[in-house]
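Just dropping this structure here.
Note that one protein chain of the assembly has been removed; the remaining protein chains are unaltered in position.
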Amino acid sequence: MTPSPLRIGIAGVGRMGRHHASNIAHRVLGASLVAACSPVADELKWARENLGTPDVYTDYAKMLAHPGLDAVFLATPTTLHADQIVAALEAGQHVFSEKPLALNLADCLRVEAVAAKHPKQVAMIGYVRRFDPSYRDAFAKIQAGVIGRPFRARSQTADQNDASGFFVRYAAASGGILLDMSVHDIDTVRWLLGAGGARRVFATGTIAVHEGLRDVPDVDNAVATIEFNDGQIATIYASRTMAHGHETLTEIVGTAGRLIVGQNPRLNRVEIADAHGVRNECTPTFYERFADAFQNEAQAFVDVIREGKPPPLTLADATEATRIGIAVTESLRTRKMVEL
Amino acid sequence: MTPSPLRIGIAGVGRMGRHHASNIAHRVLGASLVAACSPVADELKWARENLGTPDVYTDYAKMLAHPGLDAVFLATPTTLHADQIVAALEAGQHVFSEKPLALNLADCLRVEAVAAKHPKQVAMIGYVRRFDPSYRDAFAKIQAGVIGRPFRARSQTADQNDASGFFVRYAAASGGILLDMSVHDIDTVRWLLGAGGARRVFATGTIAVHEGLRDVPDVDNAVATIEFNDGQIATIYASRTMAHGHETLTEIVGTAGRLIVGQNPRLNRVEIADAHGVRNECTPTFYERFADAFQNEAQAFVDVIREGKPPPLTLADATEATRIGIAVTESLRTRKMVEL
Amino acid sequence: MTPSPLRIGIAGVGRMGRHHASNIAHRVLGASLVAACSPVADELKWARENLGTPDVYTDYAKMLAHPGLDAVFLATPTTLHADQIVAALEAGQHVFSEKPLALNLADCLRVEAVAAKHPKQVAMIGYVRRFDPSYRDAFAKIQAGVIGRPFRARSQTADQNDASGFFVRYAAASGGILLDMSVHDIDTVRWLLGAGGARRVFATGTIAVHEGLRDVPDVDNAVATIEFNDGQIATIYASRTMAHGHETLTEIVGTAGRLIVGQNPRLNRVEIADAHGVRNECTPTFYERFADAFQNEAQAFVDVIREGKPPPLTLADATEATRIGIAVTESLRTRKMVEL
Partner (left out) sequence: MTPSPLRIGIAGVGRMGRHHASNIAHRVLGASLVAACSPVADELKWARENLGTPDVYTDYAKMLAHPGLDAVFLATPTTLHADQIVAALEAGQHVFSEKPLALNLADCLRVEAVAAKHPKQVAMIGYVRRFDPSYRDAFAKIQAGVIGRPFRARSQTADQNDASGFFVRYAAASGGILLDMSVHDIDTVRWLLGAGGARRVFATGTIAVHEGLRDVPDVDNAVATIEFNDGQIATIYASRTMAHGHETLTEIVGTAGRLIVGQNPRLNRVEIADAHGVRNECTPTFYERFADAFQNEAQAFVDVIREGKPPPLTLADATEATRIGIAVTESLRTRKMVEL
């Protein structure tokens, strides 16, 4: 392990960026947050007040030139990921980017090509579930044969409804519900099933609540079926309209048993019995659900760099999630089955 | 098995009596409800309208003389049980009585003595949990050694609060909360632990809601600890003030594991996720919880008679439950530990 | 209500037939099992020994002529249902048939046409989940608006694996996994969503365990997506290879909440804590899961006849389930999306 902490700069200090920045600044061992970058004055103000004393930048290129910088964290809009990863790699930095890698395949492949020229630098995409203790336990159990050969998955990302419909205005830029939300599920089921690529997909959806999506066009609830090359089958559900909270859930069925991660999105260990029955409260957003996983993820990024190990997931994994995400999105839009 | 159905008369056609009567009339194989007895005109009216065409009586002694009667079911006030069981036995009938056998030990022993003189007649007390599928499964698992040697029990009978406090006026005649409710738990834990008699008990209680109990005197919530002769320990809880429903629960701890019966008093297999969290509704009263058990209980009574087998629980079991119930009641009232 | 019990004959006294026959003979009010019919000597022997004293027949037509017969129950192979229902109707009998109505649409429509000519006779198909207390509660809650407008369903029928693969030899005659198992789910989600017909479907599947199915051809695990005319979306899963038991499950998502029926197929109310963790045993087969529902179903059939009411589900419902079942089966076999 290298003796000195990894010097990290973060780009994007909005909602996700603040979580990542706080983790790096306060909770990740062997790392030091030395710079933050954002075009938004409020975000930089927050950074100065809450992250110790990192230098702040409004220009990403300038942050990359920060003296002694070892790595960057990207919590920027998806449309910027590919270019910013490339720039970081070319500036000699390790780079972590929030998912998805990109909304189109060309960008994914371009990033992979650049990364291939910088084999000593780590480039890792934030598929956070791979760092969640429960998902990791499920993966370990599957590897250990607890459920036999896994052949079927069901995975969902379901957000609590935001009655304000705030997200509608960003729907167009998100790539659609399946690229925005379900890439997580796509990566998760590939990982847990040990699946490679997909051969055909089918998706459909509906607008349950947010009529404003009709013009995007997008939906607020969608389902997809993915058939992988080796015959494994996954069904995916994405919803933006849950009443009870954020519910990320993955079921893996094998020949000797089944695992479910996240069945009931319990907020904590409190059970209430009252006039509403026996009940538990739920995690309101993905962040309460994955707070530990985000910390583990940042720690893993730092550890693989300091220990000179390969990252636990590759850019090719990220490309594959995007490739399948694009296919299910196409199926949703064209109303046809799509073969890959 | 005798070819003809057992001819049964029922005494008491109030709430419990109607359940028993309907079961005998409609759901128990090998039995025929031929007579019903009550001093209450409305109860007899209900019987005539709902039970096929049994003969009705206002006088218990006359029902005992009903031509061809084989057995009687008693769903009468507790204070009548002992005398009515004795009368039935002396009239040559088999007899089933609701619990408890009696509120004092002398009556229990008197009934046992009479029954001993009529060894071919079955006398069985309605400790219904012994016939509940879940409790029976727990018993079978304990017998099979699933939890090793059982040494500790926790059992509770908890009713949903009746805001009207209707029960307060009957509290005096009930023998107190521990004799009225907890005798079920006492019998259950003796059965599941394989325990004999108790050597000492301690109880205490509180009035949480129903101040009218202060004059009885009684409480609406009580706890008791029972130390059995062989060292097993049971803690008992009785409550009349639950918000969520009726919750009968028994936990048995053994050297190799633990069983709980009735942890969450689910009404059915429906789970709701909404603004209240993830939740299930609960059984409102003991009857929804034990409807199957009451049917099984009546069937078992009929079967042991027709098959000439001993009943699954003895009058001595019922006496022991009353004996311990009296002891914990004494402890609650005197505020002292009681040794038996 | 007619004063005399409904006289019922049963055709088919195999596994399902015995459950139905026992219910009619012993547990259904207002009914009398007067005849049984089977070409199998063992089945008739069982009937004579266990059902009181019904007359037995080897010929269905002769049973239909049983003096005074009011109704017939069909628990025969699916391929016989249509003809036997028609024969019963034309013989003046009410008729209950196990699902599915038929494996092809022409038979369904032919039965509907005959039934239309006998409007005073009840013809009811055994979609048993409509009579399960939990499913009925879910339906009532949805009707009451507890989850807002329902727009998405997920439903599965999953059997515990039979390692002997006994069922493989009957796979061809069953119509395939989706027509054999998932018609239940199709009917259930139509009922709970308040959905009419479907406009397009997609299905895929895999052989996880039983390679013998390859020649049928069939699969042992399949998923299907159904888009209904009004935009509701259902995903269906059928499996013959579960390790833990039979798990019938239906989730309905609405704009204000979600209901799940059968999430954890608990055998009973016993929870075990031991070296395997905290756990509950599961219902081994559909029969333990739906024993009450089968009894309610038979009772409902008898009641609607005696009370002169319309049956709770129509032949048109059964036809629609078969129509969609055929479509998803076609999609599974052709590997194409199917439009209806």
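In this document, chain identifiers A, B and C correspond to the written order of the chains, with residue numbering beginning at 1 in each.
Keep this in mind: a residue touches a chain if its C-beta (ideal position, glycine included) is under 8 Å from a C-beta of that chain, and two chains touch if they have at least 3 such contacts.
Remember, it's a predicted structure, so these values are computed and weren't measured experimentally.
Student: May I ask which residue of C:Arg200, C:His244, C:Arg258 or C:Arg306 touches the chain that does not appear here?
Tutor: Of the listed residues, the one touching the omitted chain is C:His244.
Student: Which candidate, B:Asn23, B:Thr76, B:Gln121 or B:Gln232, sits in contact with the chain we can't see?
Tutor: If we include the chain that is not displayed, B:Gln232 is the one touching it.
Student: Check each of A:Ser134, A:Gln156, A:Thr204 or A:Asn221 against the chain that is not shown and name the one that touches it.
Tutor: Checking the options A:Ser134, A:Gln156, A:Thr204 or A:Asn221, the one contacting the hidden chain is A:Ser134.
Student: Per the definition of touch given earlier, which of A:His66, A:Arg240 or A:Arg258 contacts the omitted chain?
Tutor: Hidden-chain contact among the options goes to A:Arg258.
Student: Which parts of chain C face the unshown chain closely enough to count as touching?
Tutor: Chain C touches the missing chain through residues 242-245, 247, 264-267, 272-282.
Student: Please identify, in ascending order, the residues of chain A that touch the omitted chain?
Tutor: 26-27, 29, 133-134, 137-138, 141, 146-147, 256-263, 266-275
Student: Considering the entire assembly, which residues of chain B contact the chain that has been omitted?
Tutor: 147-149, 151-152, 154, 200, 202, 204-206, 208-209, 221, 223, 225, 227, 231-233, 235, 237, 239, 241-244, 253, 255-258, 263, 335-337
The rule is short, and it goes like this: only the chains that are shown with their structure count from here on.
Student: Suppose you list every residue number at the chain A-chain B interface; are over half of them used by both chains (same) or under half (different)?
Tutor: Comparing the two copies, chain A and chain B contact each other through largely the same residue numbers, since over half are shared.
Student: Can you check how far apart chain B and chain C are, centre to centre, with Cα atoms defining each centre and the answer in Å?
Tutor: 38
Student: With chain centres taken as the means of their Cα atoms, state the distance from chain A to chain C in Å.
Tutor: 42
Student: List the centre-to-centre spacing of chain A and chain B in whole Å, with centres computed as mean CA coordinates.
Tutor: Going by mean C-alpha positions, chain A sits 56 Å from chain B.
Student: Mark out which residues of chain C touch at least two other chains, giving numbers and ranges.
Tutor: In chain C, the residues touching two or more other chains are 147, 256-258, 263.
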